[in-house]
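The complex is shown incomplete by one protein chain, all other protein chains being positioned as in the whole.
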Amino acid sequence: MRSEWVLPKGHLSYWLRQLRNRASLIAPLRVDGDIVFKSLENIHEVSLDNPALLPSPKEFLLPQQEGMFWTEGERIRPLLNKERRFIFGVRSCDVSALGLLDRFFLEGYGDPFYRERRRNTIFLSIVCNNPDPTCFCIGLGTGPYLEKGFDIQLTDLGDRYFVQAGNRQSQRLVRQWSFLFTTPRKVDYEDQYEVFLSSKARFQKRISLESVREYILAGKVRDSFWESVSERCFECGGCVYECPLCTCFTVTDRSYSFGTERVRLWDTCLFKGFTRMAGGVLPNEKRVLRTKRWYYHKLVHYPDVLGSFGCVGCGRCTVTCPGRIDMATIAIKLRDLQDNGR
Amino acid sequence: MDKILTVCPYCGCGCGLYLHVEEGRLVGVSPSRSHPVNRGSLCVKGWNAYEFVVHPDRLLKPMIREDSSGLRECSWDEALDYVAHRLAEIRDRSGPDSIGILSSAKCTNEENYLIMKFARAVIGTNNIDHCARLCHSSTVGGLAAAFGSGAMTNSISEIRDAKVLFVIGSNTTEQHPMIGMHMLDAVDRGAILIVADPRRPQIAEFAHIHLRHRPGTDVALLMGIMHVIVNEGLVDIDFVRRRTENFDAFEHVLRGFHPQAVESITGVSIEDIRRVARIYAMEKRSMLFYAMGITQHITGVDNVRACANLVMLTGHIGLPSSGINPLRGQNNVQGACDMGALPNVYSGYQTVTDPRARRKFERAWRRKLPTKPGLTVVEMTEAAYEGRLKALYITGENPLLSDPDLNHVKEAMKGLEFLVVQDIFPNETMEYADVVLPACSFAEKDGTFTNTERRVQLLTRAIEPIGDSRPDWEIIADLSGRMGYEMQYRGTYEIMEEIALLTPSYGGMLHHRLRERHGLQWPCPDVGHPGTPFLHRKKFAKGLGTFITVEFRPPAELPDEEYPFILTTGRIYFHYHTGTMCRRTAVLEREEPACYVEINPLDAERLHVRDKFPVKVSSRRGSIVVSARVTERTPEGVVFIPFHYSEAAANLLTNAALDPTVKIPEYKVCAVKVEPVMKEDRRTRPVKVVDLEDLRIT
Partner (left out) sequence: MAVRERNNIYLPVKAEVVEKRHLSADVSLFTVRPDVPFDYRPGQFFMVSLWGAGEVPISVASLRKEGAKRSQQGGDLIEFCIRKAGKVTSLIHDVEKGGFLWIRGPYGRSFPLEYATGREMLVVGGGIGLAPLRPVIQWALRERNSIKKVSLLYGARTPDDLIFRDDLKRWAESGVNVVLTVDRATDGWDGNLGVVTTLWHKSEIDFREAVSFICGPEVMIRSAINDLFFFGMPEDRIITTLEAHMKCGVGKCGHCYAGRLYICTDGPVFSFREIKEHNLL
């Protein structure tokens, strides 16, 4: 089945309006000086000229707070969210992250809450032609465009979009309104390739996490380095909350007079209470252990277990970290140490 | 999924955040990237600010105390009629000054204004105050006298361009994390950071110089620094001559603070005093920051005056990245003060004793207003204890955890004839309340908050009120109507309009203007004014800046043989004030679930106390049992206890000694003793007795 089309720009809003009739359509909107993902009321409000740095769409699959069960007496009701969603305007780095999240949540013990949300969500991603200064997906192969792993990928060719569908479900979204789309011609492929090239050229940060990993595995990074990093940690949890690949959560029960809700909430390994054992022992009381744990998880363990880094180079931790000890900064610091032969 | 921009309800940074709403429920928070304070970051409290809103403990219905059965739920009509009736009756019988009102630094400007109006126009008393008394009244008093205005003179975004940061008595990275972030940026850009704090807070890790003076010796330290500045000719003579007055009298007093004398008082070496004096004075873009470490002393006002003198002496004020910056604690403590929720001023610090100001408000409110300043928080407690104060109306405060010497406060609350508590959660004070009124949280109402850099920002309602709760301003307006004084506002914007008319510094603060670019900084006198990023440009608010002479006075209670330690209290990163919100947030409560006392390893060794061991800390006023945390953050001879925990309330120990001018209690110094507690026998349940003979298997 065909999976590539061209969509004239003028047809986009019509298509989106049709999609909105099928499910709730979530897209980046400019609000009060910021860009946020929210449900779309007016199609013309979609903001596509924004820089790459959007909030992570992780919240639609693993919300910051998610009800798990509601109980009254002995009756238990699982709170599965079955809302159908189209999320438009997502970036390639986040789509790459989704691939890993899917593996994490669905392999082995499948997470029913994630599964239900994932099943009902289609991501329409856009090839980045305007990366932010904080972006470094190019060094990780997670952007600025994807060869596979996307639901629907759009490439902005100026007056039209190059549209690629990555699976059957997504192909249907195009074929149902096939009159909006045309068959790609040679020039469309060429233009798409040119967009890829020019996008790649715009990146300001070139970071190889592979060399950082080798450096760490070679035992060259001393604990004093991690000490100096952890001193600057504000313990805000921002890096974890913003990270499209961080998945830790905690579970808490809320008892109301009319029932009990079991909810899960985002949590972070950067807090000492995260690993508190029964009786109050804190295995990671020292902050440096926690900082190191986060970096080791992303740079060392993730590749060992899942075969790719626990980082897609989205650069959000660079924006949010008040202590400026985000992934990119640390990687650059380590590279400099390495270059200086230390 | 909707996302609504609003303002964080925790500290005075006033970070912009989005509340995520799904199907009418709050499900998350994300930071605003364009906000000038937080710029895409948040601290852990901000990130988790959505959770407490739906906590099962929320007060859902008004309650009235029945003599026999405690509090019972009732309708709003019944509750408000009852409150109106009782307050009117007490006012008529014992006079308006037998009623006290506590407003709240957690409420919006509009609400504080209405509560202030309610006290003055409806009840007819100036007995209105709020928790700023306990944190920054020294600032309001001290800086107003010196400059004519008591607030941060600079903007937070100016910090990163500063060359010298002098932080005294502030644990900035933990208590104002987003300001700490800007400080760290400044340091990364080459600024010199000087921290003066007896403890070693996180910010001290980045300091080029850390002065660890003895608690309560701030005046001496600052005077010593100024002595060096004068002696070495580092005074900005032009500035002193053109823009200040009373320098000569001040210099005369200053002569008494020879660095040698200062060294013996403060424990800081002469070299360090000299280094700091030179670094601070010689750079023009020097910013001074202080917080509760300066204000919560019996010499709180003197401490602030000394800081003010220091910036005037060096001319470090009235320029971008150059000024004196009190870091306000509560999200709207600046606003509550601006709105005149204080016993001596109307909104915009127009004094009640000034006949012209009074006439203005009398004409606007169509009521005769009381002429003499009212009682402060701590004085109200005292008056209640003595029976002079009969009724107290508390909005969003918890004196039974936040005030000093709690055993005394408890007695005072018991003595009241009538106590109304209006809050979002049950709190310790509610135990004595006759009526409890459920209010809305920040997510359920609109209005404005003024952050520590004087930025008036719009709060937006994200969800419908939980249960039957109502926004504080609606409750007050309703109650006022029932007491025969109509307050008819269609929304908070109408209240703001009235504020703007009566308050010169808020003249241009209309809601529709605040919607753009994250609010405006006061003074903003008219609707065309762009707001004021830094104060005292070209001239001080009151004309000439005044050098006010200060003398060093030791703390009210010093350690002695029986109580050999100095106790200092404060906040910790994961918690906030009396814990009403953060202790109902799963992650925050998990991080620091129990109270502790920080003690220096050397002291711990002497007392045979080990980390996490239980110890009993006692002062002349009470005692608590907490676990020890052995750390070098706290110097020898000093112990530190966070005051968030009602189950081990640090304020059972603190001293209610007050600053003579503004009546701020001395939370930061009192004398205590520390004793290890033997583990009690844990046996609580009967265990089947097994013959030990049987167990002697080997």
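Observations on the model:
Letters A and B mark the chains in the order given here, with residues in each chain numbered from 1 onward.
Note that in this section a residue touches a chain if its C-beta (ideal position, glycine included) is under 8 Å from a C-beta of that chain, and two chains touch if they have at least 3 such contacts.
Quantities reported herein were computed from a predicted structural model and do not represent experimental measurements.
Set against the missing chain, the residues A:Thr71, A:Asn130 or A:Ser228 yield one that touches it, A:Thr71. Interface note for the absent chain: among A:Ile43, A:Val300 or A:Leu337, the touching residue is A:Val300.
For the options A:Asp34, A:Glu59, A:Asp111 or A:Asp132, the residue in contact with the chain missing from this view is A:Asp111. Listed by residue number, the positions of chain A touching the unshown chain are 68-69, 71, 74, 76, 78, 104-105, 108-113, 247-253, 255, 260, 262, 264, 267, 269, 274-281, 293, 296-297, 300-301, 304-305.
Note that only the chains that are shown with their structure count from here on.
In the complex of the two chains, the chain A residues touching chain B come out as 24, 26, 31-39, 53, 55, 59-60, 63-66, 231-232, 234-238, 241, 250, 252, 254-257, 265-267, 271-273, 276, 280, 319-324. The touching residues of chain B, when paired with chain A in their complex, are 1-3, 5, 16, 18, 20, 22, 26-35, 39-44, 46-48, 50-51, 54-56, 173, 177-178, 180-181, 184-185, 188, 202, 205-206, 515, 517-518, 573, 586-587, 590-593, 612.
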